[in-house]
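Every protein chain except one is present and positioned as in the full complex.
A, B and C are the chain letters, set down in written order, and residue numbers restart from 1 in every chain.
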């Protein structure tokens, strides 16, 4: 039976230390809940940190790579999906996640949030950036949730999953 | 030799009358410049209005459909590309445009702007919505331009094209 | 109103002189009929030759590129669609064509024929290779047509289009 998959999206090379620390914690907490972690799969930034956090807690990690090959895959990814569709894979990231958590903000992350909301997915914003919070809450008031820290994000994820059953 | 293609992105069913009026004017002005118009191809909203505007000025119109079939294509689209990749086609819309003009705002449009900027494309926002202007200018200060009306958008497009030669 | 689009598929770097000569003739004949030519868009092999043939007869040419950029586009392509989805763009090639003509054979071409037939498109094989003829006719007896030369392929295309109206 299909397992619950939680997507953690965020910057690659541009991720800040705080975002990577949050991502690591998110990955760990997701694994501890028995959920599968899904990320963009590359060996940098939020994707890499979240995957490492999940593996530290013996979780299962899926990486949806933009490329045709595995060269850039995080060592903490168990299952690599090689899409070769570039940034169009952002739509697959969010469609394949029961809940999407955006850890920080950036152009790729913004596209994932917009695509997730377009596909009626709930999105949790783990960012203190007010401009981003305002923009997405304005676009989709019912589906956007603001988290102050990783624990908060997990609590919100549980609530969203409970409602969707 | 490859023709210059200008993408006009905007809402479908949710487009306002003002957005559709702007789109129609944009389509017409794009055609008058001798540029090709590219849209999401469907027979509603900004896509449909822009395509009709371009045809009124004898322009060439390309529609990048999300579906495998042509049922929902605008009657003003000359060349329909049936992608069958759903919202992932938003990435193709922006990659295939020399300049992207966002006419209004919505979830699909927001994803297209983010993907365009991620791909180093210049984006012109034709919207009076300050929240959207602030969000995207903040994410990508160098590549986002604000237009107050269709004529303004065309003038900005010319400037961007002149610089990219 | 949507124009009729005829797709010509075939090898890139591996195309033989005979295949390129056939492709050039096909492009020319397609343009003379007033149809739009669609190819994989790159500046090699069948794609390039067919596009050049069509331009020689003042036709309109569409190229569906596998890449995000235009570096490898044929100089004879008018409208380049930059998909950035690699070989997955083969499905777009065939979905966007009213009739698909395979000029020669190869791995990419074989995938396009199979995808076209899967999508209930008619496919004309312009190849003397009996193994390929047998394989595809066996898989899809109703939709596969064998042409002996470019003129033959155009006659078959007309028949298929007449039936599909």
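Here are some notes:
The rule is short, and it goes like this: a residue touches a chain if its C-beta (ideal position, glycine included) is under 8 Å from a C-beta of that chain, and two chains touch if they have at least 3 such contacts.
The model shown is predicted, which means the values in this text are computed figures rather than measured ones.
Of the listed residues B:64, B:88, B:113 or B:153, the one in contact with the hidden chain in the full complex is B:88. Of C:74, C:91 or C:157, it is C:91 that touches the chain left out of the display. Note on the undisplayed chain: of the listed residues A:22, A:91 or A:109, the one touching it is A:91.
Along chain A, the points of touch with the absent chain fall at residues 1-3, 5, 36, 60, 62, 64, 68, 70, 73, 75, 77-85, 88, 91-92, 95-96, 119.
What chain B contributes to its contact with the hidden chain is residues 68, 84-88. Residues 85-92, 105-108, 110-111, 114-115, 117-119, 131-132, 134-135, 138-140 of chain C touch the missing chain (whole complex, contact as defined above).
Convention: only the chains that are shown with their structure count from here on.
Remark: chain B and chain C have CA centroids separated by 28 Å (rounded to whole angstrom).
Centroid to centroid, with C-alpha atoms defining each point, chain A and chain C lie 40 Å apart. Within chain B, contacts with two or more other chains are made by residues 85, 88, 91-92, 119.
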